[in-house]
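I'd like to ask some things about the structure below.
Heads up, one of the protein chains got dropped from this complex, but the rest are sitting where they should.
So, chain A:
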Amino acid sequence: MEKFQTLRTSGVPLPLENIDTDQIIPARFLKATTREGFGTNLFCDWRYNADGSPKPEFVLNDPRYQGQILVAGKNFGCGSSREHAAWALYDAGFRAVISSYFADIFRGNALNTGLLPLQMSDEVLARLLAAIEADPTLELVVDLPAQTLAVPAWGETFSFAIDPYKKECLINGYDDIDFLVNQKSAIAAFEKQRAWTW
């Protein structure tokens, strides 16, 4: 996993609620056996017509939006557990998603992919969406060690919550496997004493 420390970029607005992982990456693209290449099919059915031509009205086809942060409506990433959704966003160049609410599994998958889920209040999210639509170049600055999102044009900084262990992992590019594999002797001891063996 790549290290994540700070990010200075602009946002891509997608002001819909309950965006599910079937929209982020439709099931028919889950046949690959590797992690790479899902970015091409990110939001496929919203992004392309049936003949493969781009739908000009969809935000990812709008050349004014080039940023690395997706700014999306409430309850982002609900539905399927497919980590492919996080991989597709990452593969398409996104490094963070801002929403006012994330589905649990998506949040975990994003953190395990190196994609930062950044939860803001409904109010801040609404302000961000409006401001980005008015000015697609609006600069956003994420500082993970400080746990802040700054909007320099507003002179405002918002803090966000993240589990301290997960934060360390992202900053250093570590993941849970390394940690868990080091616990093997404790795990084996646990197996010996557990009550149920059937």
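By definition in this document, a residue touches a chain if its C-beta (ideal position, glycine included) is under 8 Å from a C-beta of that chain, and two chains touch if they have at least 3 such contacts; residues count from 1.
Heads up, the rule we're going with is that contacts and distances are computed from a predicted model.
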item: Chain left out of the displayed complex - its UniProt protein name, from "3-isopropylmalate dehydratase large subunit", "NADH-quinone oxidoreductase subunit M", "Tryptophan synthase alpha chain" or "Glycine cleavage system H protein"; value: "3-isopropylmalate dehydratase large subunit"
item: Touch with the omitted chain, as defined above, among A:Ser10, A:Gln68 or A:Asn109; value: A:Asn109
item: Selected residue (touches chain absent from view) among A:Gln5, A:Thr40, A:Gln66 or A:Ser81; value: A:Ser81
item: Residue numbers in chain A that touch the chain omitted from display; value: 15-18, 20, 22-23, 26-28, 30-35, 45, 50, 73-75, 78-84, 86, 101-105, 108-109, 112-113, 122, 126, 163-165, 175-177, 179-181, 183-184, 186-187, 190-191, 194-196, 198
